[in-house]
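Yeah, one chain of the complex is gone here, protein chain that is, but the others are all in their spots.
Chain nomenclature is as follows: A, B and C, assigned in order of appearance, with residue numbering initiated at 1 for each chain independently.
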Amino acid sequence: MSTDTSAETTIFSRRESEARSYCRSFDTVFAKAKGAEMTDTQGRTYIDFLAGCSSLNYGHNDPDMKEALVEHIASDGIAHGLDMFTAEKAKFLKAYEDNILAPRGMDYKIMMTGPTGTNAVEAAMKLARKVTGRRNIVSFTNGFHGMTMGSLSLTGNAGKRAGAGGGSLADVTHMPFEGAFGDGVDTLGQMEMLLDNPSSGIDAPAAFIFEPVQGEGGLNAASNEWMQGVARLAKKLGALLIVDDIQSGCGRTGTYFGFEEAGIEPDMITQAKSLSGFGLPFAALLIKPEHDIWGPAEHNGTFRGNTHAFVTGRVALEKFWADDTFQKDVQHKSALLTAGLQAIADVLPEARLKGRGMMQGVDVGSGELAGDICARAFDKGLIIETSGAHDEVVKVLAPLTISEETLRKGLNILLDAARDATVNTKIAAE
Amino acid sequence: MSTDTSAETTIFSRRESEARSYCRSFDTVFAKAKGAEMTDTQGRTYIDFLAGCSSLNYGHNDPDMKEALVEHIASDGIAHGLDMFTAEKAKFLKAYEDNILAPRGMDYKIMMTGPTGTNAVEAAMKLARKVTGRRNIVSFTNGFHGMTMGSLSLTGNAGKRAGAGGGSLADVTHMPFEGAFGDGVDTLGQMEMLLDNPSSGIDAPAAFIFEPVQGEGGLNAASNEWMQGVARLAKKLGALLIVDDIQSGCGRTGTYFGFEEAGIEPDMITQAKSLSGFGLPFAALLIKPEHDIWGPAEHNGTFRGNTHAFVTGRVALEKFWADDTFQKDVQHKSALLTAGLQAIADVLPEARLKGRGMMQGVDVGSGELAGDICARAFDKGLIIETSGAHDEVVKVLAPLTISEETLRKGLNILLDAARDATVNTKIAAE
Amino acid sequence: MSTDTSAETTIFSRRESEARSYCRSFDTVFAKAKGAEMTDTQGRTYIDFLAGCSSLNYGHNDPDMKEALVEHIASDGIAHGLDMFTAEKAKFLKAYEDNILAPRGMDYKIMMTGPTGTNAVEAAMKLARKVTGRRNIVSFTNGFHGMTMGSLSLTGNAGKRAGAGGGSLADVTHMPFEGAFGDGVDTLGQMEMLLDNPSSGIDAPAAFIFEPVQGEGGLNAASNEWMQGVARLAKKLGALLIVDDIQSGCGRTGTYFGFEEAGIEPDMITQAKSLSGFGLPFAALLIKPEHDIWGPAEHNGTFRGNTHAFVTGRVALEKFWADDTFQKDVQHKSALLTAGLQAIADVLPEARLKGRGMMQGVDVGSGELAGDICARAFDKGLIIETSGAHDEVVKVLAPLTISEETLRKGLNILLDAARDATVNTKIAAE
Partner (left out) sequence: MSTDTSAETTIFSRRESEARSYCRSFDTVFAKAKGAEMTDTQGRTYIDFLAGCSSLNYGHNDPDMKEALVEHIASDGIAHGLDMFTAEKAKFLKAYEDNILAPRGMDYKIMMTGPTGTNAVEAAMKLARKVTGRRNIVSFTNGFHGMTMGSLSLTGNAGKRAGAGGGSLADVTHMPFEGAFGDGVDTLGQMEMLLDNPSSGIDAPAAFIFEPVQGEGGLNAASNEWMQGVARLAKKLGALLIVDDIQSGCGRTGTYFGFEEAGIEPDMITQAKSLSGFGLPFAALLIKPEHDIWGPAEHNGTFRGNTHAFVTGRVALEKFWADDTFQKDVQHKSALLTAGLQAIADVLPEARLKGRGMMQGVDVGSGELAGDICARAFDKGLIIETSGAHDEVVKVLAPLTISEETLRKGLNILLDAARDATVNTKIAAE
C-alpha cells in the first residue's frame, strides 16, 4: 500500500532543512485530520497513535474547539495580543482556575511563557535559580526537557546534546532515574547520600526536575513513592521541585496531572503540548505564588499567550475537566491498552511493558526491531513511533478521545506488525 | 478617558504571573482587532502603533488570511502535524521560494524551529558552533535575541540577563554596535584589530549575529557599510554571519529583509514575528545549503511548523510579496513617518530620530519622558511603547498596511502627547 | 605544657591573611626540624605525625639531601633555570628513569609543571581534553585535587568549592568513590551503566581521575579491584586514566606509587609533595609518550623544574629506591601502625580504621571528637591532623623514615589523647 510521493515531496528535500525528522518515518503528505485519524493527499487514512507526541490528547480538530475557534477568528477576535489583557485570556484563566486548580485544592500563578515546552522549562530553571540563589539543577537519566541551551543542559540524550556544537551545558547534575540500575537498587537513597555528603562535589541544588513518565526516554514511569521521595528530598535540601508534565500532563496518564496520585505539591509545573487542546503552540508554567518573584518582562517573548490557544484551551478545560467522566473513560481505555500491548509483548521474546495510563508501550529489546515494527505498522495504516535511549520502545500515544473500536483496530495492526517483524527476524537469523 | 477595569482584571492579578508586562502599560481588556486598530471590551478603539512588536506587519485579522484560515480549520485541515509532510507546508515552502528566494537570487534551506524567535536563534547558535567547531559567538551591545539561555547569552540587557538567576551566559563576546561610542569612532576597525590580535583573549568566533535595526535596543539602525564590514570580517575569520531579522524583517524596514540594501549574504537568517502574517506563533531559520549539516531531529520540538501559520503565511507571501507594490507603499509611508516624527522631535529639546523604514522612533533623552509620552498617548487612544537601554526611545511599529489617514492620526496623537509631556516637564521644573 | 606565644605571633595576626590554617591548630612558632621531630622557638620538641601532609616522607632535613643541597648552593649551582637544560635536571631524570621507571617496566615522559600539586593536576586535565577532544572529566566523591579553578572543579569539598566565589566549576562529573554508598554496593557497575547509557546526560569523559588513597577525603583506600575496574572502564570508553598520586605516592602506601599493587597503567600520574624528598616545592606529571602532544610552552610557568629540588629529589631516589630495602621497611612499619591504631580504636566506641600503608587513621565518628583528640595530642607533644568530609578521621602521616621507637612513642601519645577525650566525652554526657 505504499505510494510514490516523490513528486510531491521534492519541495521538502529542496527547501526544508535536514533537521526534519518525522517525515522520514511517515513518507506521505498529510492533508486532513479528524479525531484519531489522519488522511493524506492520496485519500489514504491512518490511525494516529502518535497524536502530535501527546499534543493532540483530545484528537484532531475537536468539533467544539473548532467551532469556537472559527467563530473567534471570523468575528475578528484577537489573534496576537502580546501579553496584554484580553477577554480570551481572562476566560482561559477562569476556566483553569475553576476546572483544574480549585477542584484539586491547588494554588498556582500561571506564567504564559513562549508557546513551546522548552520555553516553559527555561523559565522554570531561571526562576528556581533566582529564588534559591543556587545554580545547580538535578535532572535525571533519560530525561527530555527541550532543545534550547538551558533545557538541553537538563536533557539526557547524547545525540541531542551533540547538537549544542560544543556550547556549554553546565550547572546540571544528572542523577539516575528510578530503575536506572535495575530493580531493587535504592537510587533515591543513594542520591540522598550524595547530596548529604558535603564532600561529594555536587553543589547544593536550586531544583530537581523530572517527568512523571519519561516520554522520549522510554516510557519510564516513576512510582508514587519515588516522586514523593524526590519531593521530600528537595524540601529537605531547600531546593524547588519542578515537575515537567509537558508530555505526561493534560490527562495523558489518566489524571489531569501526571503526578496527581503521588499527592506531591511541586513548586513549579511545566505544561505545553495538549494545553491548547487543539495542537496549537501554547505553554505555561505553574508557579507557587510565593515563588512568583519575576519582575515585569524579566522573562518575556513575542508569542506568550497565544490567543487562539486561549480559545481552544478554554473549551478543552470546560468540556473534558468539569467532572470526572473523561478521566474515568481514559482510565478504562488505559486498561484496554495494557491488555492489547501485553498481547503484543507475548509474541516478542524479550519484550516488557512500559509506561502508565494512555502513555504505554512495549520495550522490544532493540531499536532495530522497534523501528521495523513501526515501519510495518505504518505500511498497514498506523502512525506510531519509538522512544528510549536506544529507540527500543514502541510507544503508543493515541488520542485520549479515541474510540474503543479504533484503539482496538490500531492495536491489531500493531500486533500484526510485531508478528511480521518477528517472523522476519527469525528468517534472517536462520 | 480612563476606564475602571479593576473588576475585569482581578483574574489576571490573581492568577497570572508577575512576569506579565505590556498589560501594565495598557490597562484595559482587549476584545477585537482589525487592521491597525484594537478595541477593548468597553468598545473603545485604539490605534495600534505597537503591532505585536512587529508581529502584525500586515495588521490584525487581514481578511484574506482570515478567510483562508477559517476555510482550513472548517474543513478539518491539519492543526498540528509535528514535522510531517503536509500539503500546507508544501504550499508555504513553494510560496517562499517563488516570492522571496527566487526574485532575490537567494538559495537557502528553511528550518522550521520551535515557533518562537528565540528558538530560531538557539538553532542558529548551535548550528554555527557545529559547522565551525568553535564556541565563541560575537553579538553586539544593545542587541536583543531572546530569553532562553542560549539567546539570552547574546542579549545585552542587564535586567533580562539577571533573569538567568546566575546560570552561565558564557561563550559570547559582546562588541560595540555601530555608533556605540558616538559618531566618528570606527568600531568596526577596532573590532577587527581585536579579532586579528592573537593575544586579545577573544577566541576565534563561530559566528557574528546582529539585528539590522535593533528593535529592543533603541532603534539603532546599522548602516549598509557596517553590515558589509561585519560580513567581510566574518568571512575573513572563517566565522558565519547570522542576521537576526526577527523584528526588522518581513518588510518592516521597507524591504522584505532588513539587510537587503546592504547586499550581504548571511549564512543564516532568523525569522519569526510577522512570518505567519497573522500573528500566529511561527519561526524559521534560513540556512545556506552548505551549512545545513543537521542530523534528523538534532534540533527538534513539538510545534515546529505551525500548520495554521503555513496557511496564513503563504497568503501573506502571495498577497504582499509577489511584486514590489507593497514594498513601495511601505517606503512611501516610511517617509510620512519620518516627517511626523521630526515634527514631534521638534517640540522636544534634545530629541533625535532613530531607526529606519517603518521602524522609527524618537530618542527623547530619558526613559521617564518617553514613558510619560507613551502613557499620555494611550490615554488619547494610541498604543505605543518605548525601547532602548534606558527606555528612552518612543518607538513606532505601526502595521505596514496602515492607511495614511490612520498613520497621520496616530502621529498627531503622539505629537499631542509629546507636547503635553513637555509642558508638564517644564511646570515640574519650575 | 602550653606556651604563651602571643608576643611572638602578633606579626602573623597583623600581616598574614585569614586564609592561614594549620597555625591555628598548632599554636607555637617552629624553628628547627630533624627526622620525625620539630622544635619550636621555646626549645620544645614535637613528634611530627603530619609530615607536611605527606611532603616529608623522608623526614625533615635528611642528612644526605641536606649535604648535597648545601654543596650545590655553596658552589653556585643554579637555583633558577626556567626550563632550560641543567646538569641537575639531567641527573634527576636519569635517577628517575633508573630507579623508578625501568625497574617497573614503565615508559613515561616527565612534564615539569609549576611546582605545586594543583598545577600538575591542571596540566593533566588540559592534556586529557586536548588528547581526546572531550571536555567532561570524571572525579570522585571526597576527592581532593587542588584549589585552582581546574583542580577545584574536580574537588569534592563544599567549603573549598565555595572559595570559588561563584566562578564556574563546570565540565566535571562527580561519581561515588568506592564505598560511598556503604559496603556491598557495586558503585563501579552503576557508574558503567550510567556511562554506557547514551541518554544519561553525562557526556563522554576525557578522563577519570582518582587518588589511590584519598588523603583529605578521609583516608578512603581504593581496592585493587576498583582501580582495575576504573582503568578498564576508561579504556573501554576511550577516556584517559589519571592517577593523582600526590599524597599517596613516593612510598606513602608501601610502594613507590600508590596504585602499584593494582597493576594498572595510568595514562598520566601526578606527583608533588614528597617528590623533592626535602619538602621543597616541586611537582611533575608523568605522561605516556603517545599522549605527550603538548606544543612547546603550551602549558608553562616560571618555576617549572625547581633546581634545588632536582638535587634533593635525585638523592632521595638513589638513597631510598635503588632496591627494595626501604619499601620493605615501610611495609613493616605500616603493620606497627595498624596495630597501634587498632589499640586506639579499641578505646573508642564507634571507631574504625581507615587507609593503607603509612597512610592510615581512625574514623572516630565525629569531627568534634577527632578535633579534640588531635588538640590533646598536640598538648602532649604530637603534631597530628584530621581529615574526612566531617573531619572525623584522625590521620597519621608520619615520615616513612621514622624510627620504630618514635612511631611507638607517637602512637602512645595518641592513645592517651584518645583516652582523655573519651573520658571527657563521657563526663560531658553525664
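Methods note: a residue touches a chain if its C-beta (ideal position, glycine included) is under 8 Å from a C-beta of that chain, and two chains touch if they have at least 3 such contacts.
Here the structure is a predicted model, which means the values were calculated and not measured.
Undergrad: Out of B:203, B:323, B:346 or B:379, which is the one that touches the chain we can't see?
TA: B:203
Undergrad: Among C:9, C:223 or C:366, which residue is in contact with the omitted chain in the full complex?
TA: Of the candidates C:9, C:223 or C:366, C:9 is in touch with the missing chain.
Undergrad: Have a look at C:150, C:266 or C:388 and name the one touching the chain we're not showing.
TA: The missing chain is touched by C:150.
Undergrad: What residues on chain C make contact with the chain left out of this view?
TA: 5, 8-9, 11-12, 14-24, 26-34, 38, 41, 50, 52-53, 55-56, 60-61, 66, 69-70, 73-87, 89-90, 93-94, 96-97, 108-112, 114-119, 122-123, 125-131, 133-135, 146-151, 153, 159-160, 162-168, 170-171, 206, 272-273, 278-281, 285, 287, 292-303, 306, 308
Undergrad: In the full complex, which bits of chain A touch the chain not displayed? Write them out.
TA: Those residues of chain A that touch the unshown chain are 166, 168, 170.
Undergrad: Residue by residue, what part of chain B touches the chain that was omitted?
TA: Residues touching the hidden chain, for chain B, are 139, 141-143, 154-159, 161, 168-174, 176, 180-181, 185, 189-190, 193-194, 197-204, 217-218, 388-390.
By definition in this document, only the chains that are shown with their structure count from here on.
Undergrad: Among all other chains, pick the one whose mean CA position is farthest from the mean CA position of chain C.
TA: It is B.
Undergrad: Just by CA atoms, which chain is the most central one?
TA: Central chain: A.
Undergrad: Determine the centre-to-centre distance between chain B and chain C, using the mean Cα coordinates as centres, and give it in whole Å.
TA: 58
Undergrad: List, in ascending order, every residue of chain B touching at least 2 other chains.
TA: Chain B, residues with two or more chain partners: 166, 168, 170.
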